[in-house]
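This report refers to the structure that appears directly beneath it.
One protein chain omitted, others in place.
First chain written, first letter: the chains are A and B, and each begins at residue 1.
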Amino acid sequence: MGPQKNTYIRISLPAVCFVWQIAMVLLFGIFIRYNEEADAHWVEHKQQHNLTDIDNDFYFRYPSFQDVHVMIFVGFGFLMTFLKRYSFGGVGFNFLIAAFGLQWALLMQGWFHSLDQDTGKIYIGIENLINADFCVAGCLIAYGALLGKVSPVQLMVVTLFGITLYAVEEYIILNLLHCRDAGGSMVIHCFGGYYGLAISWVLYRPNLHQSKHNEGSVYHSDVFAMIGTLFLWMFWPSFNSAITNHGDGQHRAVINTYIALAASVVTAVAISSMFHSKGKLDMVHIQNATLAGGVAMGTSAEFMISPYGALIVGFFMGIISTFGYVIVTPFLAKSLKLQDTCGVHNLHAVPGMLGGFIAAIVAAFASDSVYSHQGLINTFDLTGEYASRTMSTQGGYQAAGTCVAMAFGLIGGAIVGLILKLPIWGDPADDNCFDDEAYWEVRAFEFDEATGQHEVTEEA
Amino acid sequence: MGPQKNTYIRISLPAVCFVWQIAMVLLFGIFIRYNEEADAHWVEHKQQHNLTDIDNDFYFRYPSFQDVHVMIFVGFGFLMTFLKRYSFGGVGFNFLIAAFGLQWALLMQGWFHSLDQDTGKIYIGIENLINADFCVAGCLIAYGALLGKVSPVQLMVVTLFGITLYAVEEYIILNLLHCRDAGGSMVIHCFGGYYGLAISWVLYRPNLHQSKHNEGSVYHSDVFAMIGTLFLWMFWPSFNSAITNHGDGQHRAVINTYIALAASVVTAVAISSMFHSKGKLDMVHIQNATLAGGVAMGTSAEFMISPYGALIVGFFMGIISTFGYVIVTPFLAKSLKLQDTCGVHNLHAVPGMLGGFIAAIVAAFASDSVYSHQGLINTFDLTGEYASRTMSTQGGYQAAGTCVAMAFGLIGGAIVGLILKLPIWGDPADDNCFDDEAYWEVRAFEFDEATGQHEVTEEA
Partner (left out) sequence: MGPQKNTYIRISLPAVCFVWQIAMVLLFGIFIRYNEEADAHWVEHKQQHNLTDIDNDFYFRYPSFQDVHVMIFVGFGFLMTFLKRYSFGGVGFNFLIAAFGLQWALLMQGWFHSLDQDTGKIYIGIENLINADFCVAGCLIAYGALLGKVSPVQLMVVTLFGITLYAVEEYIILNLLHCRDAGGSMVIHCFGGYYGLAISWVLYRPNLHQSKHNEGSVYHSDVFAMIGTLFLWMFWPSFNSAITNHGDGQHRAVINTYIALAASVVTAVAISSMFHSKGKLDMVHIQNATLAGGVAMGTSAEFMISPYGALIVGFFMGIISTFGYVIVTPFLAKSLKLQDTCGVHNLHAVPGMLGGFIAAIVAAFASDSVYSHQGLINTFDLTGEYASRTMSTQGGYQAAGTCVAMAFGLIGGAIVGLILKLPIWGDPADDNCFDDEAYWEVRAFEFDEATGQHEVTEEA
């Protein structure tokens, strides 16, 4: 351990956890209630409104919610187990961030979107849970850029501010600009990616090479990471369709995402092979760039981009993202002093930004003939004050929304990075990064066949 | 291998498997038929009753069923892979117990709940499959206390009696006492936990320290166990809502469980860190105590406990369960001679029991004003002979139900433990516990880079 750094967090971590969790209890007590579909009054409500149980939004969204939930905890969590001795931190801190973050997200998003002006309460249902998971995804993406270099206390700070920033940018993009962003290319991936990159840039460690022996994977840690990759890949259609319109909206978002992801795999394999002297594949590319099609389809998944449109998006994203891992990440590390452990620049920031702009173009060309008149109104929610908005205007707003997401990520991340530079957070020394022994009681890295005993590498 | 113990099971294991499986075939032939929603007559049934296909209960419960199914096989199974050389036994015997147990559960629960008095047949549908999985969960919890110390033949005995006891206590609690227990804090966790603990107590091994070198985890076995933890954690909302009322019942149970689990994670992390000299986290706590909120919300998940109520339950369960792992388990091992491999006392027995009593209190304070008149009747099924039951009476019965579950677990477990002491079951010697080589053909623990060959450690 370096001389000036101390990973002692026995006071700070419990303190932060307790203070924030108690705050959640109080705020939930003041603000959060069940909405009419989850409240026991439903039995009377449905009679009054001539509904049946199957009309409950629960049945339209619960399967998608659970898929999203798996993406957040197993998908992101296991994707970050690839480091040879930071798997506990990868999956464990992911768990902590998400479990705290979703509580704060229910409140932050609730105040902006589900607050009843009369009662002053936030009424929650299944869609709020999905949105809370989405909100958390932004912070987990940011964690990808910081993996192995920060303390869990710092991650709680990243999460608190990340959720807050997310709720504000989401409100601006979805409500004030009236953008559509079903799968969050803009509000989740573009924001989360640049948020993490900006923090990482501020926290630049000139001597990180001292932990070089811990950076990188071993055989089985790469297989663990494939669990994360595949659950993200498989359930991405649910992610992009979870909060789209009932009926064709969910149906179409699934088809578009399914198709885009398939193309990403094939082109990521092609580029990965091209860049190796013998044509061998690199697990880093297979674990990450195969997902880029899903990121970029986030915003336009519900649009009539058409199946071949989705295929083209996936085609190019697989290429761009793999190029990013091969060329751009090393370049950024050298020239911009940007240390991006998981390469979120290539998987989230850039595909998210491109996804936002692609959707702007698709929206600008949307027409009654392709969508039907009702279908166009329905897809873009062109009702009330937005009834007269033209599609080219909508396209402009979509592009503006992408810029807002990026700006929030970069500026917010820079500020949070400065806060995290305070010498009170228990982050590891430069020669102690990417090592679970800093924050976890690690019993043994390998089974020792000779002695038949586990090596106690740590005194408790 | 010890002098008096012999793990030869080449006759006993196939014999038990065949006898019991053939019995299942015969009993299924006599008793089990499809219910009207799964029978080909449905096409006529729905016309007669003016139903459509979407009214089929299948569509209300199948997504939850599959989530529960994952919890049983991957959740419980992988949670028990944490031991360094008992991962095959953890996930493999879990598979065997569950696959046999669900068949016997369909029969036992069928006789009590789905037997048609006219035809003498049990008519099964999706809800029976969910309940069979629930029933199996009780036995898998018990397995957690026995992990590594018993033979697969003994586990088949534990399962046969465990399912039987479960069906009886469930009938007493749900039907005779008319308790509510949607997610089974009482009938599953409290019963299963004490059942396993009582068996383990009777089977106390004074010389178990001879296997000390095999107890404990290695790095990758802890990562495998996180697969189990996360699938349990993520799908627990489905577990607690799978058989609740259509509509608000399922919706509310999901919200409550989701919230309680989130709080458990944060407080489990806090306590785990507090008990280490440098504030480091212990994987045992993260793998287990994070789930305690889901256990304790089992009974009250469908009640109007309110979101902050769920948060408070999760808050305290994370603390209590982690304390249990740090303080209570070592104490029980020393003073009560209770060897509890997975700490089911802290994750299932105590949180389950507390969940039962919490629900009793929540039920006792339930009122028309909070639930609506119809909602209260609907939630507690206060119809027929129970129409005039007051809520404080209901609360008393809920508390009584918790005691019944505990009594069945303790007494049933003690008796089954005595049966398992017979020297015919092929259990391992004290110095041979927690070792897959007793019951599995293990080819090699590690890849040997030097020789490039796998070490054949076992002659077939």
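Keep this in mind: a residue touches a chain if its C-beta (ideal position, glycine included) is under 8 Å from a C-beta of that chain, and two chains touch if they have at least 3 such contacts.
Predicted model only: the values in this text are computed from it and were never measured.
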Notebook entry, point to check: Of the residues listed, A:V202, A:I255, A:A333 or A:A400, which one is in contact with the missing chain?
Noted result: A:I255
Check: Of B:V91, B:I243 or B:L261, which one is in contact with the hidden chain?
Finding: B:V91
Item checked: Positions on subunit B contacted by the hidden chain, ascending -> 7-14, 17-18, 20-21, 24-25, 28-29, 32-34, 37-44, 46, 53-54, 56, 58-59, 62-63, 66, 69-70, 73-74, 77-78, 81, 85, 87-88, 91-92, 95-96, 99-100, 102-103, 124-126, 129, 152, 220, 224, 227, 426, 439-447, 449, 452-454, 458-460
Margin query: Under the stated touch rule, tell me which residues of subunit A contact the chain that is not displayed.
Written below: 54-55, 59-60, 63-64, 67, 84-85, 213-214, 216-220, 222-223, 226-227, 230-231, 233-235, 237-238, 246-248, 250-252, 254-255, 258-259, 261-267, 269-271, 273-274, 276-283, 286, 290, 304, 306-308, 311-312, 315, 370-376, 378-379, 445-446, 455
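Rule of thumb we're sticking to: only the chains that are shown with their structure count from here on.
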Notebook entry, point to check: What is the Cα-based rotation angle between copies subunit A and subunit B, on a 0 to 180° scale and rounded to a multiple of 5?
Noted result: 120
Notebook entry, point to check: Between subunit A and subunit B, what is the gap in Å from one C-alpha centre to the other?
Noted result: 32
